[in-house]
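One chain of protein is taken out of this complex; the other chains stay put.
Now for subunit A:
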Amino acid sequence: MRYLLRRAAFYLLTAWAAITLNFLIPRMLPGDPVRSLIARFQGRISVEATESLYILFGLDEQKSLWQQYLDYWGNLLSGNLGLSFAYFPTPVVDIIEQSLPWTLALVGLSTILSFVLGTMLGVWVGWRRGTWADGLLPVTNFLSAIPYFWIGLIAIAVFAVAWPIFPASGGFDPGLIPSATPEFIGSAIYHGLLPAFTIVISSVAGWILGMRNMMVTVSSEDYVTVAHAKGLPERRVMIGYAARNAVLPNVSGFALSLGFIVGGTLVTEMVFTYPGIGYMLFQAVGAKDYPLMQGFFLIITLSVLVANMLADIAYAVLDPRTRQEG
């Protein structure tokens, strides 16, 4: 318990540092958002409007940096991340709210699927090392060696153009309005299958290889030999003794990769024009939309931290040696 509290304190401190940096960096850049907004409207904006924009962005010159910092925290805690330039005047929070679920569903589910599938295959291949099962590795490694955008494009060319089984782009049928109807959900799943498939194909090899190598290492540990000598059923030795210990490095790798889900696989969402965080971030960078980028970076930073924390907890649950007692 004390271990978890200490970790939690550490993560709070890290989160504070990340948020503060997120506040400072845009303020150290030359220029300010209002000027870029004025530039965007090419002077067709009145002086009063400019002034009210400064106040709206919290950039009225009189305020000290400290006061701005306090205000920034106040806004943050009330869920106000400012307004987007590119989609002015939509609040950044709304854009994140719209795009986050898509990324979480697509990349999140395919990452989990890839991890589970890869780890299970890795256990099996590692346990049967030296047999024909080893032949699986070159195949999956070949798939992961192909640049991702190329797999995506090939998948679209084959499964959306040559045989139009799947849609080539978008997150749902353009004729539908996002809602919780079975029709819409069905359409969303249907649109997600092809990108999910490409993500799994390109990432599964890493999990297989990592797990396989750990299985081979752990299989020669004395406690695995003891388990055999005890006459335990082979499945029990494979799962409870070998895989249970071999999975530890993979679990922390998995938790870290969870953090990058929110960053989205930028390329996936671009190739499939998928309405997730990655695609929106790409748009924001193109439009020099600082508030939106800042909002995304905040979300990405926080989710990496949360993922790290989950990794710590998972590790403490799985490996008794990391729990510090007393």
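Everything below uses one rule, namely that a residue touches a chain if its C-beta (ideal position, glycine included) is under 8 Å from a C-beta of that chain, and two chains touch if they have at least 3 such contacts; residues count from 1.
Keep this in mind: contacts and distances are computed from a predicted model.
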| item | value |
| --- | --- |
| Name per UniProt, for the chain absent here [options: "ECF subfamily RNA polymerase sigma-24 subunit", "Peptide/nickel transport system ATP-binding protein", "Biotin transporter" or "Acyl-CoA dehydrogenase"] | "Peptide/nickel transport system ATP-binding protein" |
| From A:Trp16, A:Phe88 or A:Tyr223, residue that would touch the chain that is not displayed | A:Tyr223 |
| Among A:Ser84, A:Thr103 or A:Asn245, residue touching the chain not depicted | A:Asn245 |
| Contact footprint on subunit A, counting only the chain that is left out | 130, 220-223, 225-234, 236, 240-241, 244-245, 318-321 |
